[in-house]
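Right, I'll just put the structure down here and ask away after.
Apart from one protein chain that is not included, each protein chain of the complex appears where it belongs.
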């Protein structure tokens, strides 16, 4: 990135191209679209083709559909995550081309394809039950233009399963480790590779898992170097950060 | 306020206007109406036209309707919050003029309008999903006689959205900031304005949000001065406190 | 407040009074003083005579003394809170006129006196052991130009002690309630007055007090309306918010 | 109580009335009835007419009905608490005389009436929403042979409501205080009376109430002397302890 | 107790014996002594010879000595708990007759002896390390006029030790169970006796004891009926409540 | 166990029996079957006839059925735990011989019977409501080839019920104690026996049980020696560990 | 074990060898020695040569020395754990032959040597900092008559270190895994061996380790079968349980 938007506008005032009053209006109106309940941030997507993202949980069906429609109007790629069946129905009604991934709980509309990276983000899960979170990460990374590889169910209880894939994992540029229960897989992988490891604790487990707390604390206190952590079940966030790294 | 009720009654005894035994009865019977399961506090509403308030959650439908009816009998303004659909049906049956706000989960009956303040309470939300709590605050502030402005979805992830409204926020007499997840909006706004900031953490979020705990702790430990905090999702309480300030 | 600093600078560019490049420098350099480890924010104090505030805890003695010296250079009123004995010694060495309050753990240097408010902030404590927090609040409110009244040890275990002072509390414009243990005093007072109540939980207590958590939760979940809460032991923050309200 | 059962059996062996082998059988078989999934403890009820008690939650409907039937066979008074509608149906089918209290979620069968105490257990609730817990306490205390008085909705937000009843509370032998949210009522009452106060925190509240935790911690850390506490929503336990005291 | 103080004062006004203004003064001045930082509550001690109680923790040495002196002036029995060595020195200097109990961390001055109860409060500890809390309870119960018996180190790990004392425990009117770690002793004793059981969790333990939390939760969730609980390490509170019961 | 698989493969390479490239393939492909979402670990079952185990919770019905089918293909004994009714239906459809235990929430298919141990695992529950967890343990221990005895409802509230069975418990080689609420039974039994005690806290309880946390903490902090603990409600894990001990 | 002590005593009464009154005295006096603050349990040590154990923490120096002296009088092996330097000095003064292990914080006096087991308990630590807990376990296991092997610093961050020792671990009869931080080592080892794994979380770590909570939760929620867990830093308890298993 070269000069900031603010600096550009300041220079435009200086050159007499726009007035201060106009500048204030510009600063206020340009970078988002106000649809009442929501201010859609057009900032990034306009500039680089990245998809707009809607987080579905805690919103009403109508709100999600409204936001999706407003984004459609601006001809963006659009990704909605944590969507309910009702949201999927509402979105499909206004955008039949949107692709739903039931396990990931995502729906995606591709207005124009992003160029794909050469390097790979590898997503590894400890168990089968971690797949919904891993799928959310996979969909997210893909729509952000990354080559993605998913390896599931290689948790440390049968560590030979992991070793069968460790070379594949080492060939990635960044690895996302998705694990619930005690989340030990993140530490083990981070001890075996020299690439960035992004750990996603999941709410898989019961009792003393406390909804993912055990895995979260374990990943934060990993004895292995190079592990960074995102929120419980946050496949989207892990993929977003991994994509930033993969695009460096 | 001049003299307290207790003092008045003591003086009345002294002057021989009433007897001690009567005084005791007065002190016991006057300030509330006993309808069995509930003692309705008539204290404030009788004196200043403020609405009676019923908190619906954890009560049975019948209890809420009983209380509403008893208040109607005393010709009060009445606000019920956290009402279920069944409660709305029951109240509307006995008071068709009551106005229901579905998003705010409130129902309000206006017996006589309160005078409105000159100054404004501004309510700001970090995200669209925080709107139900903000609406509860808005309805509450309005029925307490305040001019209210609501600005939604200006969270810190796209801070330019906030800056477009910062002057509007500064013109308020008090601002209510409604935010879930990490609740950073409260700190940022408190750093930008010199009016009281009342922060409402919401349960919007998942995983390490722990039902609003993350936003609550963040708001309590804000590095910005002047932030006070109410309970998670307590739009009513924030508006009540803001109204007290706005009426000073 | 009339126009914002940003708007002023934009207009100055428009009028040709300054250039965009200069404006950027202005925006960066003006509002704070960089002394290496710390960026002192001169924003408010320059404009309205308010004191600069230094939070001492977690800083080194040298850092606190450095900051104090830099503020002295700009001829501000200066308040340092949570100061250790070593910090007091270091500050007194460079500023003998600074006044130390041992119980409040504050040190204050008054460059020029602020005008005092007509209306009062009343600070109430549940117990004797809450006094250090109340003193921090008292000193803070005073140096921010408020008339302050402190009533100590009127907790609900002997509620007649509170009633002896309830009229005095009602005459305040805003009341700060400082209480540890179960923090019930905030609810009781808020039920008896119609002014804003700012509650400060304290770490006074043991066992299930969990360092002030019991009082904090109790105050947040108060059944009385109009209570807002600050961090555990945050006498400074309560006084700052109260001062904002008292100056409206 | 005079001599223990164990001592009696030892003496019986000594006198040659029974043999050691028999004694072991006696010790094993006498004091409970084994119905497979449950060992019904006949200990107390046989001796003093106290009701058998079944805690319904976490048990299956069939288990509860089985236990009820086994107790019926021994002609006991029987109290079941935390019963679901299905349990009530199942019990009523085998024991039409059982009395269901829907708010308390109890069902009671009286085989023979217990003598009632002269002195009173008074149950006080902070709010209307605390009534189910208070009703559980009331039913329990009554079936244990106590005179009971219930005063509801006198929480500290409108403390004059409490004062109207404080003399009535003082005339009890023991008082049970039922309160959710911040649970301040327990402290206030304990400061006003000189009889034992048993505090029951309830799960009434939201957000920082954390399912009754705020009230629980507040009651445990009460600044007033003489408060003892039972589990959240444990109306039964409070009444049981109060009955023990009331029968001293 | 017959008539309340408030009622007496009201009647005095009615009879013309005092005026309302005087009554207000009476109500304000009579029941406590204001020594600046502390309002000493003279309420109970004046009436019944009960000792005044000072809770030492979180207070300064000077404050504790001041309060002690003020109480001495009124010729009360005085108990100070949680006293530091410095407080003991300060108190002994002004009151050489005060008796210090190092293990209990109490100091007591007896102005006139209270009559002792016929019935006994028995205090039982799970381990030797629970003795300081048990001693605090013992001293408190004694100075409140109770006959006290202390049985230590009969925890459930060697349950035969408990059975050797169970008859002695049953002969008490109320039993206080003091236990740290998993606090199981409270449940076991409550299952064996039919008198009120007051459980005191202690902070004895480490790791998952979390400063007494494990024992506290265990006692609150006891499967045995009749257990009520006080704060962690609150020997004083348990003894106060037990004394109330023992004096019924 | 003699030599490890890895050592065998290394020796095979050394002897020229296989090549390194083959060895890598062997190491990767042999010990598990990849069915896409899941890598089935064939390690143990192939060698010793132990059942394959499927943990049903958090998996989809289709995933569980797929895994069950893949295991059937390899002619294993198969145990699925935490199965929903839909999973039972799906499994029964492909394997009518599978035996469902509704209370334990398990389904088991026996391909060939395991030899049974001479020594016994005894499972003891504190209450009737703990039976589902105890049944999961019982089924697990049985399908792992152990003789099992289940004693239910002998919690410490009526400790004579326990004593009637204590000799039976002592005759086991290892005892599993299943208890919710305060979990005291584990400490009491561990104090009475000299065999390993594996404690399973259950989520039976309410309020301060916090979903089994109270029992978990109590068991971890047991004052009795020899108690080890598994996760809340983890009947399977307790039985697995007990079986390892019973087979030593 | 054949017949229980209680049964023996009952039979003695039956045979007329002793009287019931004597039996009661026997039951009360035999199994422990009362030294005032402590009831020393002679039960096990008398029978099998096992050492008496004193847990030093939370006890006073004098109490620990008293208990040690009383045990010396009975000519027992004696192990004291968690001893302070003062306790070591006090014990050495009365028993110069006692051996102090500074890292383990233990002191041991061997009256007569126990026979040693053929099979081994292997103790494995994740890091160097876990050694004090591992040493406590080692000393305990040794004085209970076990052959012990200690392997330190083989945590999962460099998993090749573990693999170098995995065969040695597999040759044990039971393995104790000592790990702080995220505690992943327990899961990895349990996945690699088929012997009982006892996991000891340690308080090694900082921040989100929360004093060992992260490791504790991780071990409780291990995805590997056969892991049982003891309290944080409880090397003694792990060794005691391991010894019970090793002596089966």
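When the chains are written out, they are named A, B, C, D, E, F and G in that same order, and each has its own residue count from 1.
To be clear about the criterion, a contact is a pair of C-beta atoms (placed from the backbone, for glycine too) under 8 Å apart; a residue touches a chain by one contact, two chains touch by 3 or more.
No experiment lies behind these values; they were computed from the predicted model shown.
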Options B:40, B:164 or B:184, residue touching the unrepresented chain: B:184
Omitted-chain contact residue, chosen from B:32, B:55, B:68 or B:210: B:210
Chain not shown, touching residues in chain G: 128-129, 131, 152-154, 157-158, 160-161, 163-164, 180, 204-209
Interface with the undisplayed chain - residues on chain A: 1, 4, 44, 53, 166-167, 170, 173, 194-196, 198, 216, 220-221, 225-232, 236-238, 240-241, 244-245, 248
Where the missing chain touches chain B, by residue: 126-127, 155-159, 181-184, 187-188, 190-192, 205, 207-210, 213-215, 217-225
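FYI, only the chains that are shown with their structure count from here on.
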Counterpart interface for E-G, drawn from B-D, B-C or D-E and sharing over half of its contact pairs: B-D
Computed distance of Cα centres, chain G from chain F, in Å: 26
Chain centre separation (chain A, chain F; CA means) in Å: 37
Where chain E touches two or more other chains at once, by residue number: 7, 157-158, 205, 207-209, 216, 220-221, 225, 231-232
